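One structure is given below, encoded as structure tokens.
A single protein chain has been omitted from the complex, and every remaining protein chain is retained in its original position.
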Amino acid sequence: MSTEISRRTFIKGAAAAGVVLAAGTYFAWDGKNIPEKVKTGDVTYDVLVIGSGGAGMRAALAAAERKDLKVAVMTKLVPTRSASTMAQGGMNGVTGVSDPTDTVESHVFDTIKGGDYLCDQDAVEYFAERAGANIYELDYMGYPFNRQKDGAFHQRKMGGHSHPRASYFEDRAGHAMVHTLFEQCLENNIDFISECQMLEISMDGDKLNGVIAMDMRSGNLLGVPAKSVIIATGGYGRVYWVRTSNPYSSTGDGIVAGMNVGIPFKDPEMVQFHPTGLSANGVLLSESSRAEGALLINKNGERFMEKYAPEKKELATRDIVARAIATEIEEGRGVGEGIHAGVYMDFTKIPAERIHERLGQVYDLSRRFAGVDITKEPVPIAPTCHYSMGGLEMADFHTGESRVKGVYVAGECSCVSVHGANRLGANSLSEVLVFGHTAGDGAAEFAKANSYVGSQDSLAKDCAKWKENFEKATSRGREGNKSVPEIRDAMINTMWYKVGVFRDEAQLLQASAELDALDKEYAHCYVGDTSHVYNTAFEQYVELGNLLQISHAIVQGALARKESRGGHSRRDFPKRDDANFLKHTLIFKDKETGKYRSEYKDVVITKYQPKERKY
Amino acid sequence: MDVKLRIHRFVEGRKWVQNYTVTLKVGMTVLEALIEIKEKQDPTLSFTCSCRSSICGACSVRVNGNAELACEMLVENLVKRYDTNELTIEPLGNFKVIRDLIVDWDPKYARIKKIKPVVQPKDEFSKDKGCKQSPEDFNKYKKYAGCILCGSCVSECNKNTLNQEDFLDPFVFVKAEKLVADSRDKSPEEHLKAVVKAGLWRCFNCQECTAKCPKGLDPAGAIEKLKEATFKKGLDDNVGARHAKAIYDDISESGTLDESKLNIKSEGFLMAGLRAPMALRLMRVGKMNPLDTHKVNPEIDTIRKIVKNAEAAAKEAE
Partner (left out) sequence: MKYALFPGCVLEGAAAEAYTSLKKVCEKLNIEIEEIPNWTCCGASHAQGVNDLAALVINARNISIAEHMGLDIMTVCNTCTLQLRTAKMRLDKDAKLKEKVNSILKESGHPYEYKGTSKVTHFLWILDEHPELLAGKVVKPLSGVKIAAYYGCHILRPQEVMDHGDGKHPEYLERLIRALGAEPVWFDASRKCCGFHAQLAAEHDVLTVTGQIVDSADRAGAMAIATPCPLCQMQLDMYEPEGRHAVHSQAQVPILHLQQLVGLALGLTKEEVGFNRHVSAQEKLKIG
């Protein structure tokens, strides 16, 4: 199948296919993705940020305001490829520019109610008080905000909010944020350690050494010493693989690294499902589809939402619609098979001109990925995992610090708890700004006040361990071993069907057992690529390992939470139970045994006593 | 239907073309085809991707010589366009290749840095209260804020293929125009000086960047806008600018280009004099006659008025 060919036949072959050849673009790697001082071990960073999405770059910029500090951002891709770029709606913050009657209290309450009262109310207050200021600051950094007549950025109203308070750039709010922050990072000469897969937070006992990472380009294992580390690696939606709107990179790497050094995974079971992802690949069809009048139809042609929400029908909240669709599919009234099963979303009652005018992106995505012209026929959709409310516990929201000294967390990989059991639209980008900023300041102040306590020897030891791990994993043969994608497919079957939109005890126990079995297969799985240069097969092997651990934690949390709240829906316990579960799940991983254990921590209530959530 | 993908491989210094076959499915993108190959046929095939919905810019590759975002390009459409069931997939052009379809972005950051890639807010704005800008002023640059840094625009850039040292990538010009056109910025000159220095006038105007941008940003148009801005700011003392101005002025002087004077206007008498061998060659075949007088358009007065009035209207709109 593969042949090495001479330049002559190469050109001839290419010419036949009508290809213009670019001459001489093939060069060996020159290693500029990593500052030289990192390779030689001549730098100890004051603040080392892992992850280059909104939270990571915001944190780096905050830390780098102290000019004497050494700050770097490490990322497994190129800096602008993060999940943040996909955020569409905007970032909330009370400024009153578009609605002078808006108040911080209102933002606080909307967020708490939306989160089904699992939010820590003091943290939400901290968040809402600072969200507006962070938007102003982003404006000053050059974010391309859509404007209103008086020259201020315009704010729009998002679902679940009682006032317009989301600033935005077109329908690409996150994309513009990432690029604005990236340009600021470049201008401020922040070091990027790019295309390095973080493998582990290295500790010597309770002292932070720094981080172990694989430089994807050389395959070298790097031990990067740091006084403080900020984990900002994003969510874990890829445990549901094609049933998520998240990018391929949302594999929870930072959460697992954090758990491995003793930081608890808080509320892992809280996963948000968006009702209308394409059945084909999980890509989101915007909320505005239903707002514009698209109907949800089952296999028998019934408009089933009439049953589940007689008044609001298709316009009911995300969680209600997602559960209705999941029920239809489970009870045999769906279309399509397996992981791609769904129901129809029907746009044909909407005039074609209006579809083109207002739902251009929905039209394009349906056409491209499902081969469906929505002006003529309905498109199959199904719920898709959209956001991870759970994450590494932020022990102090005033600083972003975790329980482990020197390790800070921010963004989707963290759990502050601002979003509680369900995140409201446009609160994720503001969280990224507020707590990215906070964690950057927190880590920087920590670095200023403390000297490096880690051990370079211990760092080197961890590097050697991963080197061995790499050699072992990549040299295993195909025979008798399952491949990484095979195990992943089995994992998503377990997670989607047994730990998806609906959960119950029997299924969760079964899921737990299945995951245990997959762990065993994973231990001797086939990677299939031995090269040291940009070994994406190995990277995916590491990511799958992380996804499996995340899955265990989700199952553990979901099993223990015997109630239904926000994104967590137990068939066997369909009601919210404030008496027993007005508290956070904390999943710890035991360093010695690798087992998971749960603890609980009370939700912080300040002003708002839990009430029934009604919209 | 089966589609044969001829993928250019490059691993640790070894370079070859490898053929794979995938079965065409509805909605199968180039990225999905690549993933299917990696998962089912050959785990060593390497490429990068992230969002698979054309916003993160990670997955651009060249298909049959043209840069495409792999996640949004349907294999089916390519098969139709090229009328073949064999497609050739290569890494982007004008990038160093690290492995297979993965290219090196690092040198590009240094190039972005050259233009001072951030807004320098006017003095009346502050960190605490942000900036002010009219919706009309926002509209002047919003298109250019849509760049996803996918690198498609530079892949077939003719100028970059010949020499990257004295010219930037089209996406860097897009970023520069975004800043220059942003009314919040107090010194557009700073970005403009940088782009002039970094090769603004060396653009071939081949339109490859505009043809390849998956976001429809028209980098070639951005380059023209930057040029226009350099005239407004008086940063037009260079060969390229003088040449453009000479052509522009010819329209008002006679209505058409006066070829015999163009080079003198652009390069000065001395440099143009060095082109004597070329001039002799042209005279020999009758392409140039120094005794010819250049014809003047009979409606030249109207034409001059048009240019003047357009200039006035453009100034007013600023």
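Chains here go by letter, A and B, matching the order in which they are written, and residues are numbered from 1 within each.
Going forward, contacts are C-beta pairs under 8 Å (C-beta built on N, C-alpha and C of every residue); 3 or more make two chains touch, one makes a residue touch a chain.
Computed from a predicted model, the values in this text were never measured in an experiment.
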item: Among B:Ser50, B:Asn94 or B:Thr210, residue touching the chain not depicted; value: B:Thr210
item: From B:Ser126, B:Asn139 or B:Asn163, residue that would touch the chain that is not displayed; value: B:Asn163
item: Chain not shown, touching residues in chain B; value: 64-66, 81-82, 156, 158-159, 161-163, 166-167, 199, 201-208, 210-211, 218, 220, 223-225, 227-228, 231, 238-240, 243-245, 247-248, 250-251, 255-257, 259, 263, 266-267, 278, 281-282, 285-288, 295, 297-299, 301-303, 305-311, 313-314, 317
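Following the convention adopted for this analysis, only the chains that are shown with their structure count from here on.
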item: Mean-CA-position distance for chain B and chain A (Å); value: 33
item: For the chain B and chain A complex, residues of the former touching the latter; value: 6, 9-20, 26-27, 29, 38-40, 42-44, 46-53, 55-58, 64-65, 72, 74, 82, 84, 86-88, 90-91, 93-100, 102, 104-107, 109, 112-113, 116-119, 121, 125-135, 137-138, 141-142, 145-149, 155-156, 161, 175, 178-179, 182, 184-185
item: Chain B-facing residues of chain A, complex; value: 1-5, 10, 13-14, 17-23, 25-30, 32-33, 77-78, 80-83, 85-86, 133, 135-142, 144-153, 169-170, 172, 175-176, 179, 183-184, 186-187, 192, 194, 217, 247-249, 280-281, 283-284, 365, 368-371, 483-485, 526-529, 531-537
